[in-house]
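The other protein chains are all here in position, but one chain of the complex has been omitted.
We call the chains A and B, going by the order they appear; numbering starts again at 1 in every chain.
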Amino acid sequence: MKLSFTRRGLLAGSTAALVTPSILRAQPAEIAIGSLTPNTGGGGPFGPNITASHKRVVDAVNASGGVLDQQIRLFQENSETNPETAVRAADKLINVNQVLGIIGTWSSSVTLGIMPKCQSANVIQMCTSSSADIPVADKKGLVFNFQPLSPIWGRAIANLAKGRGIEKYAMMALNNDFTRSMMDGFIEVVGKDALVQEPFYYNAGQSSYRSEVTQLISQNPEAVFIPSYVADFTAVYKEIFRQGYEGTVITTSLSTGNQFKDAVGAAADGVIHGFPVPAINSPAYKEYLGEAGLEDTGSVQHPFGTAGRDQMSTLLLAIEKAGSTDRAAIAKAVWDVTTGEGKETVYNVADGLAALRAGKEINYSGASGSTEFDEEGMVLGRDFQLSEIKDGKDVVLERLEF
Amino acid sequence: MSAYLISMGTYIGFFMILALALNLQWGITGMVNFGVAGFYALGAYASGLLTTKLGVPVGLAIPAACLVGMLVGGCVALLSMRLREDFLAIVTLGVGEVIRLIVLNEDRITEGPRGLRIEAQPFRDFVSAENYPLFYLFFVAVFVCLTFFVCERIRKSPMGRTLRAIREDDVVAGVLGKNVLRHRIQIFAVGTFFMGLAGALYAHYTQNISPEVFLPMVAMFIWMSVIVGGAGNNRGILIGAGAVMVFLEGTRFIGDFVDILDAEKMSALRIIMIGLLLIVTLRIRPRGLLPETKFQFKPN
Partner (left out) sequence: MSLQLLVNALVNAALIAPPAMAFSLLFGILRFPNFAIGAYITVGAFAAYSLNVSLGLPLVVASGGAMIITAVVVWLTHVVVFRPMQDQSPVTLLVVSIAAAFIIENVIRLFYSADVRGFNIPLERPWKFMDARITREQVEIIIFSGLIAVGLHFLLAHTRIGRAMRAVADNPMLAAIRGVNATWITAFTTALCGLLFGLTGVFAGLDLVIEPLVGWNLTIPIFAAAILGGIGSPYGAMVGAILVGLAEEATFLIIPSTYKVGVGFAIIAVLLLVRPQGLFGTLEIKK
């Protein structure tokens, strides 16, 4: 008796779930693609740009007839930058919407968290994540990372900073994988002897950052390096300013976007920040600014929105190239349309589709960079740019070309 | 679609075990535990680390995770000796957060923010890949039944009467010669035993866990399951856990039809609706969907 009741309880649960309509599956003549972006939580400041980019590319392609004569149906979900939520959202995208790819994941824990599900369902993943575990966990060659791994960021920024003659550093990093391994990369280049004290971590969402900042500047170092995101960096920087530190503050451009500059005002001047950037005068980046309705300010805008455009463009071109919706074939075709010499370079999906249909080989060069992939699906070296905030604007100091 | 229902059923199973365990602690015994997410994490990491780092077979790692949950829970229960229930709420919330901080910061052992990848899955070699999700649903369902069975037995036993007496008035229960502290520690430990179980089952299901999975938000959903379902009533709890998960995930589908709201606004709206679910349920049915039935003495 008792057991039957339990089963009924279970049944009640699953029938309730059954009520969710089954017509949500993409119609046969449609290609379903999932977008899983961090619209709230840690990635909140960046996710909406990625979402918008995905939608813009899809809308443009659909308006001109779609891919393989099929319309693209985009299903957008919010990962909340939380793997617990994201894995269920991925479940819905994979099993209900039957998407062939999930693109736009940002935090490594989300990308890795949904990977077992994606791998077993043969779903392509495109992300901007940092963890070195990603290529290891991807056993089927279905994952493409549109962002250099974070130790590379750390090394590049360190090289640029060293080039400016800075010798003594103190550093603290936000306590997550991305920022922690960025700090490790930085230390690799400047060397342990360049540190005036042990580097340490802080958590996001603290009620104050006073003691951390006091500790950070206690030896009055020449420069401080703080790998971080915009929400915590803004609070940390306010405290650095209020505690009267006058050395150089170095961070990533992720932390110093318009939100930071608006929130901090004139005090933002002098902050130095580095970021992987599109090649100089990249036509794709200029096009992106137009599509997103932005002015060309010379500084990096929408760091992940550009990657969002490239993810969706690459995926659609690969589908066209593969000539079918077979996932393994599409994944292989991603290399065909992005990587390799002697092909026609295209900067947007429309030109790419036209060239493919004309029987040409193409190499898509994106708004976030040249988007060439190594055999593990990780994006290859990208230019880095170091900028300084002057009068509330980013001024390019130097560039590191790969 | 059926694949989706299978995995939702599995998630509902995790929620049901957690909610039944919390009901044992709070619904029946009146012991507040806001550290649900912490004990969930404890079970997940215990089993995950045992299998990945020490190569312990899953069949041993899952029971071990339950025992770890039980031991830590027993220690935390000692706090109830001196704490009022609302203060115990804050202290247990703290315990949950500290467990998460340890997992986050002791990355030499736990992999910290990188997250822990777990290959091992129970009975993996005996079930084909395409049938495995369905198998796992039944695997979890068996444990839900087991948990339900144990909880019902405790509720109906003479011990259950003592526990309810402690819930209503621990002083009276003490005066009647019941060892209040021992009962509390026992029942809290049994509850965290099952929370550890749920964590272990979750870890081997998703095969990838990180500290961000176990934020206090999870504890909140389990509390809502218990309150919405009807504290004290195990069947109500099953309904409550199902209702919260269906609401949580069902609201996702609105986004597929409504184009006006972007993903960010949509998720804000979903959380608002979850909050309203609790408040509206309590306004209409103050004791939950299936309230606890008052016990009457029925001689055989």
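Operating definition for what follows: contacts are C-beta pairs under 8 Å (C-beta built on N, C-alpha and C of every residue); 3 or more make two chains touch, one makes a residue touch a chain.
Bear in mind the structure is a predicted one, so any value in this text is a computation, not a measurement.
Colleague: Considering the whole complex, which of B:L93, B:V144 or B:V213 touches the chain not shown?
Modeller: B:L93
Colleague: With the full complex in mind, choose from B:L101, B:L134 or B:M159 the residue touching the hidden chain.
Modeller: B:L101
Colleague: Go through subunit B and note every residue touching the omitted chain.
Modeller: 26, 32, 79, 82-87, 89-91, 93-95, 97-98, 101, 104-105, 171, 220, 223-224, 227, 231, 264-265, 268-269, 271-272, 274-276, 278-279, 282-283, 286
Colleague: Could you list which residues of subunit A touch the chain missing from the display?
Modeller: 39-41, 44-45, 48, 175, 200-203, 205-208, 210-212, 214-215, 218, 230-231, 234-235, 238, 241-244, 259-260, 262-267
Convention: only the chains that are shown with their structure count from here on.
Colleague: If you average the Cα atoms of subunit A and of subunit B to get two centres, how far apart are those centres in Å?
Modeller: Inter-chain centre distance comes to 33 Å.
Colleague: Going by the contact rule at the top, pick out the subunit A residues touching subunit B in the complex.
Modeller: 2-3, 5-7, 9-10, 12-14, 16-22, 24-25, 35, 37, 39-40, 44, 47-48, 51-52, 75-78, 80-84, 87-89, 91-92, 94-97, 107-109, 112-113, 115-117, 120-121, 131, 133, 137, 175-177, 180, 201, 203
Colleague: Which residues of subunit B touch subunit A in the complex?
Modeller: The touching residues are 1, 3-5, 7-9, 11-13, 16, 104-105, 112-115, 117, 129, 141, 144-145, 148-149, 152, 206-210, 212-215, 217-218, 235, 238-239, 241-243, 245-246, 248-250, 252-253, 255-256, 262-264, 266-268.
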